[in-house]
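As you look at this complex, bear in mind that one protein chain is not there, while each of the others sits in place.
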Amino acid sequence: MIVVMKSGAKKSEIQNVLKQIKRLKLKPHLSAGIERTIIGIIGDERLFKKEQFSMLPGVENVIPVLKPYKLASRDFKKSDTIIDVAGVKIGGNNIVVIAGPCSVETKEQLMKTARIVKKAGANLLRGGAYKPRTSPYAFQGLGKEGLKFLAAARRETGLGIVTEVMESQDVELVAEYADMLQVGARNMQNTKLLRSLGKIRKPILLKRNFAATLNEFLMSAEYILSGGNEQVVLCERGIRTFVEYTRNTFDLNIIPVIKQLSHLPILADPSHATGRQDIVIPMSRAAIACGADGLIVEVHTNPAQAFSDGDQSLTPEQFSTLMRESKVIADAIGRSLE
Amino acid sequence: MIVVMKSGAKKSEIQNVLKQIKRLKLKPHLSAGIERTIIGIIGDERLFKKEQFSMLPGVENVIPVLKPYKLASRDFKKSDTIIDVAGVKIGGNNIVVIAGPCSVETKEQLMKTARIVKKAGANLLRGGAYKPRTSPYAFQGLGKEGLKFLAAARRETGLGIVTEVMESQDVELVAEYADMLQVGARNMQNTKLLRSLGKIRKPILLKRNFAATLNEFLMSAEYILSGGNEQVVLCERGIRTFVEYTRNTFDLNIIPVIKQLSHLPILADPSHATGRQDIVIPMSRAAIACGADGLIVEVHTNPAQAFSDGDQSLTPEQFSTLMRESKVIADAIGRSLE
Amino acid sequence: MIVVMKSGAKKSEIQNVLKQIKRLKLKPHLSAGIERTIIGIIGDERLFKKEQFSMLPGVENVIPVLKPYKLASRDFKKSDTIIDVAGVKIGGNNIVVIAGPCSVETKEQLMKTARIVKKAGANLLRGGAYKPRTSPYAFQGLGKEGLKFLAAARRETGLGIVTEVMESQDVELVAEYADMLQVGARNMQNTKLLRSLGKIRKPILLKRNFAATLNEFLMSAEYILSGGNEQVVLCERGIRTFVEYTRNTFDLNIIPVIKQLSHLPILADPSHATGRQDIVIPMSRAAIACGADGLIVEVHTNPAQAFSDGDQSLTPEQFSTLMRESKVIADAIGRSLE
Partner (left out) sequence: MIVVMKSGAKKSEIQNVLKQIKRLKLKPHLSAGIERTIIGIIGDERLFKKEQFSMLPGVENVIPVLKPYKLASRDFKKSDTIIDVAGVKIGGNNIVVIAGPCSVETKEQLMKTARIVKKAGANLLRGGAYKPRTSPYAFQGLGKEGLKFLAAARRETGLGIVTEVMESQDVELVAEYADMLQVGARNMQNTKLLRSLGKIRKPILLKRNFAATLNEFLMSAEYILSGGNEQVVLCERGIRTFVEYTRNTFDLNIIPVIKQLSHLPILADPSHATGRQDIVIPMSRAAIACGADGLIVEVHTNPAQAFSDGDQSLTPEQFSTLMRESKVIADAIGRSLE
């Protein structure tokens, strides 16, 4: 960490910072510049707080140098992490596609959709049994019954299932049914949930909150990793900006940046990120082109009748197109989508 | 809701929209403009979904007309709601100040701070026993022990206590100790927590998420209200923008807007909203000047040693200044801060 | 335009809106809903102002229905516009790459870079002679001398040149030298400049301002088009968001959306949009994959010594990689990059 003193800071104020550094058993590195004195603090900056310096008199600014995450970083683990979800590898050279309805609505709807996405080439089945909805008057999901329908769809199609868990007390139940547990964007900083997920041994799909910085996103992964669960897959699903023509702003830029900073795989969710069925296909191509390890997309047999998120769901025909075009891009960049 | 057809939409497409309207037992209102046909849908738009029209062929856009919230709206209840928290009235002509440390750290620290804020004129005591932290390596709160310390501080000072609850399963326990339960910004859309809070009969302090629109904010209040708990106090605590000189952007503009649209009281949290101790006082004056029903601020006896949020905590002396200056503004606009 | 009356609006207030509609020679369309009366206004909403209704008593909201732009819209012209810049076609099935240094620094640097990008396959040469810089202490461009160097580079390599114009009074001079005049992001709403560009008959590259909505972006194109210059190429170059790991947030989502709403070609500028050399290549692949008509990228023979924007400039080797990989993606989606 670097302490920048105010121009005109007094000697005693500088001394005071040095004392604080010694008190915390750290090493100072003083550098008297033309306009300002700068003091480097040598030691693990995860072990003390910025405020222990920023609130001292004469201090203008304190600048962290190290990244706050450790286990999620490439510095910690150089090679790409590859995660096995019901036999499907996420990460490495593979591109995977997770598809299915936003919500599990009825057994018939789910079965029909599962067969369709399986046939079109999807690798895993998604579907929400527990739904976080903006409105208390909207459909909130089938709960445990929905989990059972998902299990039935797995039995029939062989597709592993990915479904959301919303609270720490549901983790055990959802983990019984799901092959991969999803943390929704709204829960990315639900620290109790993250801690619970750190204790299980199932893959986690961690979605980026729509206001999360990169550090916050990786720190949420760090919660799970530091609990002992190493199977974390990240997912970009749009950020909140001033833009009005997409529900959120699909921030594909984070994908190549994450690839540099972290060893964890990262998927892209063009359905939630854009909220627009009519651009899901081109944005899926873009996501694969810039390095995403796969996609998670919403498919509905009749989007206009979907219980939730119809605006962004692909029809079965559109999903077939998406699979075909995604494969073309994957091939073009030397990756494999099977 | 208003359905805007594409320019050049076919007659059959328009007929199809009209059929859908009838199917849903709603009334259409057709209007053939110069460039486009527009179809008004008469009926309660909370009872059907936008997608039931937006996904139909020939439809360009569907525009909601009604507000999605009902119980939280001024249309539903004209007069200001006034909420009693341990004898302190929030709303109406009163201005209240809730103050205390970010986290409950030790019994001594809490007691000392409670006495200081009481003496300076605070109306209620805040303090976090459960802390949602970005880093898994940071202090996570004392939990139940912290609640007991808060109860002890209440016994001694007489100040009612406000503290955060993070999960539905903790609601019962926290409600035993707290006079008002706080929903943190990260949990504003934790729908299970909101539902649980709808079932109790204690006042709730609902903080705005840093990416929440006004509709989303009021819909979270609606979750609690529709569960039967009418005691909801809103709180603005900053939104995420491109701005770099404050931790968040304190969006005071929402205060007079909420006052028009909702009957619920709204407080302002300049500590979290700005993240800067050095501007908490002027921004507190501004919050009261534009109509906030009060403040919630962080005070620490030694900010540089706080377990969390030291950067934004006021010293006891600064807090006295804040109380004095807030009172001056309250008086100037004819409101009462006692 | 649609006028939504307040719930409980008086009859006389509704009458008053109807009178205003008649006064403006428009046709009303009244629709009395359950909670609110809604009045459609039939007529060209570009010819009156929202405020002529929104400020009337009893009016809650006025919702525009039509798009504010006309000449830039697909409704006005169905087929893709293809623009010829020094023999290079922008739009249609082609993918073009414009490359060169951020600033024209010296004749030697420019010549060397021009030869390199030509050899690697670039279609047009970019280079700034007039530079809008954040700091008054930074290099501001060579001005007319820079234009002459650009002309010399064209003579030698045959590459048409694209360069920025910053003020209406410079349009004539810059148009003498350039094959395509660029409007920088900061000048997207410099209406005097846009009007001047409407009067010339040279292609314009109009960059999106980093805070521009889609409507604002297309309205800036409309300024040029309505002046009589039909040769407008749009360019996405990043928007300002809370994100900190890229200089701006490259908003690729606008590309497929613009393709639906407008007939104008749109390029992508990954250099300015991301500000990071190390992700320019993957984001270029993504831009082409989602439908951009080409790229404009910065190349410098020695980025660490660039007079401006070194952080985002590609080395010659990196540029060759970009050309190769862009061609692979263009081929994969059936477009041609030659």
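Note that the chains are named A, B and C in the order they appear, and that numbering of residues resets to 1 at the start of each chain.
Everything that follows uses one rule, which is that a residue touches a chain if its C-beta (ideal position, glycine included) is under 8 Å from a C-beta of that chain, and two chains touch if they have at least 3 such contacts.
For clarity, every value in this text was computed on a predicted model and none was experimentally measured.
J.: Which one, B:Ile41, B:Leu150, B:Val165 or B:Ile255, makes contact with the chain that was left out?
T.: B:Ile255
J.: Contact with the hidden chain only, please: which chain B residues?
T.: Residues in contact with the chain left out: 211, 213-214, 239, 241-246, 249-257, 260, 274, 276, 278-279, 282-283, 285-291, 325, 328-329, 331-333.
J.: Please identify, in ascending order, the residues of chain C that touch the omitted chain?
T.: Looking at chain C, the ones touching the missing chain are residues 46, 49-56, 68, 132-137, 140, 166-169, 186-187, 189-192, 194-195, 209-211, 215-216, 219, 222-223, 226-227, 240, 277, 303-306, 309-311.
J.: May I ask you to list the residues on chain A that touch the chain which is not drawn?
T.: Those residues of chain A that touch the unshown chain are 2, 4, 7-8, 29, 31-36, 38, 40, 42-44, 61, 63, 65-66, 75, 240-242.
To be clear about the criterion, only the chains that are shown with their structure count from here on.
J.: Measuring centre to centre with C-alpha atoms, which chain is farthest from chain B?
T.: Result for max centroid distance from chain B is chain C.
J.: Of all the chains, which has the CA centre nearest the overall CA centre?
T.: A
J.: Counting in whole Å, what is the centre-to-centre distance of chain B and chain C, each centre being its mean C-alpha position?
T.: From the centre of chain B to the centre of chain C is 38 Å.
J.: Taking the mean of the CA coordinates per chain, how far is chain A from chain B in Å?
T.: 26
J.: Approximately how many whole Å separate the CA-defined centres of chain A and chain C?
T.: That gives a centre separation of 31 Å.
J.: Please output the residue numbers of chain A that touch at least 2 other chains, ranges allowed.
T.: In chain A, the residues touching two or more other chains are 211.
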